[in-house]
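Note that this complex is displayed minus one protein chain, with the remaining chains in position.
The block that comes next holds subunit A.
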Amino acid sequence: MKRAGTYSGILSGGISGRTGPHLLPLARIKKIMKKSSDDVKMISGEAPIVFSKACELLIEEITKRAWNITVQGKRRTICKEDVASAVITTDTFDFLVNLVLDSANSQDSPRP
């Protein structure tokens, strides 16, 4: 952080967007980072900015893969199962497998 106000300037989208509008709020990203483990001490000011772009890339990748599955099923609505399939079939998303299966198990109505 170079000076006081730099970070909050980014948050409010101020400095007339010279840094570019961020699609995800940096404060929220920072909060999530801090929650990831108890011993996260300090986070550089640029770290949430990298994450805002990285999460954008992640969302795009999952969405594209899920949409491909939706299209294969001749549907137009991406459903949770499409997202789950996209995650399961991608190696780098292994860390998300439990998450998608967990939510699928806990929230789906039992099938007859």
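Just so it is clear, a contact is a pair of C-beta atoms (placed from the backbone, for glycine too) under 8 Å apart; a residue touches a chain by one contact, two chains touch by 3 or more; residues count from 1.
One rule holds in what follows: contacts and distances are computed from a predicted model.
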Which of "Nuclear transcription factor Y subunit B-9-like", "Septin-type G domain-containing protein", "Proteasome subunit beta" or "AP-2 complex subunit alpha" matches, in UniProt, the chain that is not displayed: "Nuclear transcription factor Y subunit B-9-like"
Residue numbers in subunit A that touch the chain omitted from display: 2-3, 5-6, 15-16, 18-20, 23-25, 28-29, 31-33, 35-44, 46-47, 49-51, 53-60, 62-64, 66-67, 70, 76-80, 82-84, 87, 91-93, 95-96, 98-100, 102-103, 106-107, 109-112
